[in-house]
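Reviewing the structure listed below.
Moving on, here comes subunit A:
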Amino acid sequence: MHWPIDLIVLTFVIFCAIAAISVKDLLGTAILFGAYSFMMCLLWAIMGAVDVAFTEASVGAGVSTVFFVAAVFRTSRRTKD
Partner candidate 1 sequence: MDNYPVLIVVTPLLAALFAGLAAWIEERLSYPIALIGLAISTFSAFKVLMRVIASGTIQYRMAGWAPPIGIEYRIDLLNAMVLMLVSSVAFLNLIASYKSVEQETNDRAASFYTVYLLFVVGLLGVTATGDLFNLYVLIEITSLTSYAMVALGDRDRAPLASLNYIFIGVIGASFYLLGVGYLYMQTGSLNMADVSRILQSHQGSSIVLTAFILCMIGLWIKMAFFPLHVWLPNAYSYSPVAFSRVVAPLMTKVMIYIMIRLMITVFGYDYIFKTLHLSSAVVWLATIAILAGAIMALAQKNLKKMLTYIIICEIGYMVGGAWMGNQLGMTGAILHILNDALMTFAMFLAVGNIVYKIKDVDLSNLTGLFGKMPWTMAGLVLAAFSIIGVPPTCGFFSKWYLILAAFEKGAYQFAAALIISSLICAVLFFRVFEICFFNTDSKDHEHGNGHPQIKIEEAPVSMLIISGLVSLSLIVVGLFSGTIVNTIILPFLK
Partner candidate 2 sequence: METIISIKPLLAVLVSLLVIPVLVSSSDKPNVRESWTFIAGIIKFLIVLSMLPAVLQGKQIVLTLFKIAPGADIAFRVDALGMLFALVASSLYIITSMYSIGYMRGLKEHGQTRFACFFALAISATIGAAFSANLLTLYLFYEVLSLATYPLVAHHQDAKSKRAGRRYLIFILGTSIGLVLPAMLYCYHATGTLEFASGGIFTGQLSKPAATVLLLMFVFGFAKSGLMPFHSWLPAAMVAPTPVSALLHAVAVVKVGVFSIIRVITGIFGVHFLLSFNLGALVAGIASVTIIISSCIALTQDEFKRRLAYSTIGQLSYIVLGVALLTPKGMTGGMLHIAMHAFGKITLFFCAGAIFVATGKKYISQMVGIGKRMPVTMMAFLIGSMSIIGLPPTGGFISKWYLVLGTLEGDQMILLFVLLSSSLLNAAYFMPVFYKAFFCTEEESMFEDKIEEAPMMCVIPLVITALISFALFFVPQPFLNLAQLAVKGILGG
Partner candidate 3 sequence: MTDLLPLIVAKYNYWLYVILMMIGLYAMIAKNNLIKKVVGMNIFQTAIILFYLSIGYKKDATLPIVEVGHEGQEAVVRALDYINPLPHVLMLTAIVVSVATFGVAMALAVRIYQRYQTLEEDELRMRLSEE
């Protein structure tokens, strides 16, 4: 087991998750969300779920983030919380 890597990634995942929902700028949320997805994907790759990790890398960190940015582009970056 690569537990140090594991632990670092885990910390990042939680950090990104909390940051993504508490940043006061939606574009920032978008990027943090992408980072969260990517960290998650790393975690899964470590756990041996390569197919899922691959999908998450292309979907979560890729397309979803783009959708997110597109939506923010068409709405607003402003958020109260």
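Keep this in mind: a contact is a pair of C-beta atoms (placed from the backbone, for glycine too) under 8 Å apart; a residue touches a chain by one contact, two chains touch by 3 or more; residues count from 1.
Selection criteria: all candidates are chains of the complex that A comes from, given by their letters.
All values derive from a computational prediction rather than experimental measurement.
Contact annotation for this complex: of the listed candidates 1, 2 or 3, subunit A touches only 3. Within the complex, the subunit A residues that touch candidate 3 are 1, 10, 13-14, 17-18, 20-21, 26, 29, 33, 36-37, 40, 43-44, 47-52, 55-56, 59-60, 63-64, 67-68, 70-72, 74-76, 79-81.
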